[in-house]
Structures are given as structure tokens and as C-alpha cells.
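Data first, discussion second: the structure below is written as C-alpha cells.
Chains shown are a subset, placed as in the full complex.
Going in written order, the chains are labelled A and B, and every chain counts its residues from 1.
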Amino acid sequence: MSKIIAFLTDFGVRDPYVSAMKAVALSIAPDVRVVDITHEVRPFDIEEASFILLAVYRYFPRDTIFVVVVDPGVGSGRRPVLIETQNYFFIGPDNGVLIPAAEEDGIKRVIVLDNPRYHRHPVSASFHGRDIFTPAAAWLARGIPPHELGSETSPSTLVRPRLKLEARAEQGKIVLKAIHVDVFGNTILSIRWNRLVELAKEAGIKLEIGAKLNVVNLSSGKSAEAVVERVFSLAPEGTLVLYRNSFDFAELAVNRGSAARLLATRKGDTIVLEQA
Amino acid sequence: MSKIIAFLTDFGVRDPYVSAMKAVALSIAPDVRVVDITHEVRPFDIEEASFILLAVYRYFPRDTIFVVVVDPGVGSGRRPVLIETQNYFFIGPDNGVLIPAAEEDGIKRVIVLDNPRYHRHPVSASFHGRDIFTPAAAWLARGIPPHELGSETSPSTLVRPRLKLEARAEQGKIVLKAIHVDVFGNTILSIRWNRLVELAKEAGIKLEIGAKLNVVNLSSGKSAEAVVERVFSLAPEGTLVLYRNSFDFAELAVNRGSAARLLATRKGDTIVLEQA
């Protein structure tokens, strides 16, 4: 059974960056499986990359090696790291992008990728994805143990993540953020569903199926009534729905429509849920 | 030799949906080959997905498993199905999207994917692509026989397709639809070339190489003269050409230009071919 390397970057697919990484991976580890998570993260958007990694990592087979390259600080002092967790390996820059997923899975060990033996030479100043991260992943896939790839460091030295699941209950309302707007305009909120259920109790908001809420986008000034449903397709067309999405986050969606368009929502906007 | 799972969705590649499906496929069937057909179908556009599947399925090796997820009705009552055909397996929602390809290849058996043993649990209400369709494909790739995956049903119970190859001959003209506009602006018409030859005879239109036709887009009001050629590159630059495309459909193209721009054509427009 081949090892899997899963790539997540902000490189797009027009330029030679992604294929150069795959070429290097296959040069070192010819039998490795390469899988694209996405390369369409907005340039430099560490927070977005963090969210996508957090959402998807757990569906991959045990021992999958994730290579995440959203790396505006490449070539400056930031460290290249491997984070070994309970079930996976996360490789990328020490800029916080790996942390939400790695912490959720449980960090076992952190290695700074400073052993030049496992770099591709010459190491360019601007493309560590190809010259440091991917080689580390490929050597790992070939069986080189993590501690050979560099020096161990304490998890406490890692740069903290930008992605925060911000949400708070106030009297009669819950305040949170839009952390992702997907291709359908579905708007993912900065809270796991189970935590929303707790906050709703604190705030005195009813959240059972069929309950009605006011949803206000404080950033755009738009608001609309939403119904709590198991899934958007059970509501009439055009209705705003609040539901537990398939990645266990709270999400706003419109049946055969776009929640983001309805509320003029962009990633990062502040969203308030109130009792209707 | 590994089995192939070929994915066709409207998920785009920015979000974690496609990679979650691949992750699940590789978790169940580590040796499976995953191939992307496209994920850029317009959101909810069942007709477009049908056309692309119909165009491409026959080039895949025998026993390829197609997973098609254009599924606006996910979570409502629509059934998840596996259609076994003479040479392939088609998996997706029972909303008509699989039918044109499956019927062309010859339907042998239809299974409703209702055996929870081969679902991924918990089954989300909004992402059957990950929790029902892909697991079914992966278990099939691992050798589980179709009848284990659910209950057999009659092909006559399947929802009929939206994609229709509409074309009719009238006195001196042929009326059809633009069913697809490709990245070059080539405009694919709702008729196989062989059928166009028959209709042209009925309508009294000459269709041999070098013949001239008037092409009218009734929806946009634009028209232009076209020449029948073996391929667009044989006509002078800028000339509108009617030809048999590489998927055996009738197609309008402009040598080093865009037929869609010339006639202001969008998918679904009504196109008339007349004797020049």
C-alpha cells in the first residue's frame, strides 16, 4: 500500500509550481500517491488554508502526509516544520497554518526540517515547497523516520494560528464570523455545531429543527430570517437555512440559491444569530 | 490492475469537497485509481453534467466506476443509485444525470444504495458524495458485488434525464439547441453527426464538405454563414465552420476564434441551420 502525500497551496494551477512539487515527490518516492486538496487558496491566506485543512484532514487514511504551502514568509527566518500527530504528518511553514488540524488530531512531536541531507539542492530562496517541504514528505513516505529530517523542538515554540473559531453568546444572541464561503455561496460559520448548541442554551436561543432565527451580517448590514433544518434541500427554494454541515460546522445555505449573495457575505464578516 | 473511479461534480476545487471524496475512496480502497472528469460543472446544472458524462465515458477502460455528484436534492427524498451497464458502473443521485450515458451503454441493472453497511457513518444530510456515493464506488472497486450495496429496482423507476438531444427538420431548415460551449467558444449542438446527416436529407439541406449554410441563433438574434468542413483549422481564420467534432456531435467553431462570441451563444440557445 502506497503512502499518500496530499497537497494544499495558494499556487493556483496555471503556473509550474504545483507540478514541480509533484515531480520532485515522484522523483524521490516513485510509488507515492499524490492527491490535491486544493491550490485555489487566496494568495497568502493562511487562515483559509487552515480552515480547509482542518475540515478535510480526518477523512484521509492514517499516515497521510499533508504538505501545506501558503508561505508568504518563504526565504525569511520562518522555520520549515514537520508536525507528527496521533494519526498524520503535517509539513509546511511555521506560520500557524498547520496548527488547527494538528492540535485537533493531537501533536506528538515537532521537527524543524533543518537536515540539509533531505533538502533538494540548490535550495531556492523562494520555493521551499519544492526544495524542502516536498522532499521531506517524500523521504518520509520512503521510510526515513521523522527525527532524521531535522531537530526536534517543543510544540510551544510554534507560531500560533490565525484561524480562530471565534464565537460568543450574549443576551439573546450569538456573535460569530463567516470563516469560509464555498462555491455554492454556502457560508460556514466559526463554530462547530455542538458548540453552537451550547452557546444557544447560554443565549436563550432555540435551535431545534423548524426554529426561526434572525441572521444579521454586521459587516454588510444585510439580514434575513433563517430556519433551522437538517439540510437546505428540505426548505422551500430560496429559504435561508441554518444547519449542521457535513464537516460538523454551523452553516448558512439557501436551497438552490446562495446564502452569501442573500446576505452579501464575504469571508471574515461578523454574523449575529438572534431569536426571531 | 487497479480499478478506476472517475469523479464528475459541480463542487469546484477550492473547497474541501472533492478531496474529502478522494480521501474516503483511498481509505476504503487504497489501490484504486482516481481520475477527475471535471468539478467545474455549473452549480446544480444536471444537464451539463449529463452531457460531459455522455461525451467522455466511452473512452474509459471497461469496468470504470463513475461517481457523478450534481445533486441539488441531496438530503431530500431522491434516491442514491448504482446503474450497472454493459461496460461500466454509474453511481450518483437518481435525478436523471446518469441516464444519457447509461442508456447509451445499455442498462443491465439498477441498485438503490440503501444498504447502510456500505455507507460512511454518520451519513451527513448534505454530502452523500462523500458518505454514500464514494463509499459505494470504493467497495465496488474492492470487489463487493452490486447487489450487496442495496436493493435492485427497475430501470423504469429512474427519474428521466433533463438532457435531451432535441433536433427537428422543417422545410429547408434544422432546429436544434446549443448543449455545450467549450473553453474555446466551440459550440456543441444537440445532435450526433450521423443523425444530422439524416435530418439534412429530410430538410433538403446539403451537408457535404464545402457546403455553405446560414446559422441563426434565435435566442441572441445573431446569424452568420458557415462552411461545412472536416475541421476548423482547414478554413480561413475567422470563418465559422460546421463539422463533426471529436465526440461525434455536430459543432460550430471558428478557426483561431470563438463561435460562441460570433453568434453570442450561450448554452441552451436555439440554433437554426438553413440552406445558404
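In this text, contacts are C-beta pairs under 8 Å (C-beta built on N, C-alpha and C of every residue); 3 or more make two chains touch, one makes a residue touch a chain.
No experiment lies behind these values; they were computed from the predicted model shown.
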{"item": "Given 2 visible subunits, total identical subunits the whole complex contains", "value": "3"}
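Assume only the chains that are shown with their structure count from here on.
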{"item": "Relative orientation of copies chain A and chain B, as a Cα rotation angle in degrees, nearest 5", "value": "120"}
{"item": "CA centroid of chain A to CA centroid of chain B, Å", "value": "32"}
{"item": "Touching residues on chain A, where the partner in the complex is chain B", "value": "1-2, 4, 6, 33, 35-41, 52, 55-56, 59-61, 64, 180, 182-184, 230-234, 243-247, 253, 256"}
{"item": "Interfacial residue positions of chain B with respect to chain A in the complex", "value": "10-17, 19-20, 22-24, 26-27, 30-31, 34, 43-44, 72-76, 124-127, 130-131"}
